[in-house]
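Here the complex is missing a single protein chain, while all its other protein chains stay put.
The block that comes next holds chain A.
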């Protein structure tokens, strides 16, 4: 697209405000979508945006948290950085959850916050907050612009840092006086970051070691994480796995990095993963981790994790290697580069037919199962119904909890970048705004916000945006009148003392939707759901579907906290 052309059409003057310079920088970075909320300290920036209206699609959320989660959804499915603007003080602190979420799940964001003018910083001025102090531990890097001439360089650095290496959020705090005052045009600037040189090419010796290990392995398994998706390496992964007949399991965030319906796929591993995937990780003699970070929800008790295996770990972030699991073959690299290198390395043909047969037997013997209710909607059945109706092609966003796990288990992702969920931080209220961002990034695709009744009520104010921006997001509330996962744990580990986890008082979601000028449906039985489902997806606009499901259903199989991957419960009816 004509970023250059756009920049070219702006009148060239020698003096501009800091805000103009910022806007110019954004145009040059190729930004066309902004998620934000105005306020006192960003008035100069919003004024500059007003003048550059044609260059941006600004998404005015109804709460800053909605803006940043939307930016995360946008970044996840588009691969481009999500850009967020918020004002000082409360505007900035409202972003904290989203910034942390993006940090945990390695999503590229560039966040601009207003700050009070330089001469009053540190005086507890109106709407002042120590945004640098607050966000230092939750950003990949952050800046406070101290002098106007630094602004263009900082913006360039921010985009560079957010989108390279292990991606992540970068925050730029801009004092109001810098945004407001005039200065000489000084966009053209270069930067040097001697302390930031991510390694993207694998060491050939290490690749050789891994190739030898694969050739020797009798029980190899690939674990694919989000790093495969961030590195756009899905097709390389598939080619590699198929060539050497390597079974593949994915993490929660790695869903879609390998086709879930492929013969070599074992499904998701971890706390609510499949029996086959978890036993493969437990029994394997070679574990090749590509872009996963051995999170505790994946590994279970580390004492039992991959205890018979040689562990190889490919990651772009060296600090993830050896952090939780001792690693014999560390490879610091971009996932695609490493897979491409490895593809041609192995000479011998694989000799692990027995292993594949064993895993196939596990898949047959211990598939995911649930008891399908006769009349009422089982939550798992709801996910399957969505899968059927969307032919498995929709972009699905979720919050955290039971509905997230059921979506991960039963919506078999065959393609990359269709799955947007809050993994590391586990943020309720993430799914719906993330769907808005995803829909903006992919206007022609079906986007389903599959949310719980608890999480949806945390950020439902963003319903305004569906009408405002004409976004046909399908919000499907898996409504069990409870904080399902909390309730499940209270049932399992706290003798059914349902302390503050039940939500019997529910809003009328149909009326709520209608008040936002959106079509609303409510269903309580399978019959009703089957009737409504085609209409939900055939309709060209946004829909809110309140689907009542069995209230006391639990997510299985499960690895209880403190247990190893081989100690799953609920693997058989």
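Quick note on the criterion: contacts are C-beta pairs under 8 Å (C-beta built on N, C-alpha and C of every residue); 3 or more make two chains touch, one makes a residue touch a chain; residues count from 1.
Simple rule for what comes next: contacts and distances are computed from a predicted model.
Choosing from "Acetolactate synthase small subunit", "PCMD domain-containing protein", "Ferrous iron transport protein B" or "Sugar ABC transporter permease", the protein name stored in UniProt for the chain missing from the display reads "Acetolactate synthase small subunit".
Of the options A:172, A:288 or A:321, the residue whose C-beta touches the omitted chain is A:321. The hidden chain makes contact, of the residues A:15, A:136 or A:353, with A:136. Looking at A:19, A:129, A:268 or A:332, the residue that reaches the missing chain in the full complex is A:332. Chain A residues in contact with the hidden partner, per the touch definition given at the top, are 132-133, 136-137, 140-141, 144, 146, 161, 193-196, 203, 205-206, 317-319, 321-323, 326, 330, 332.
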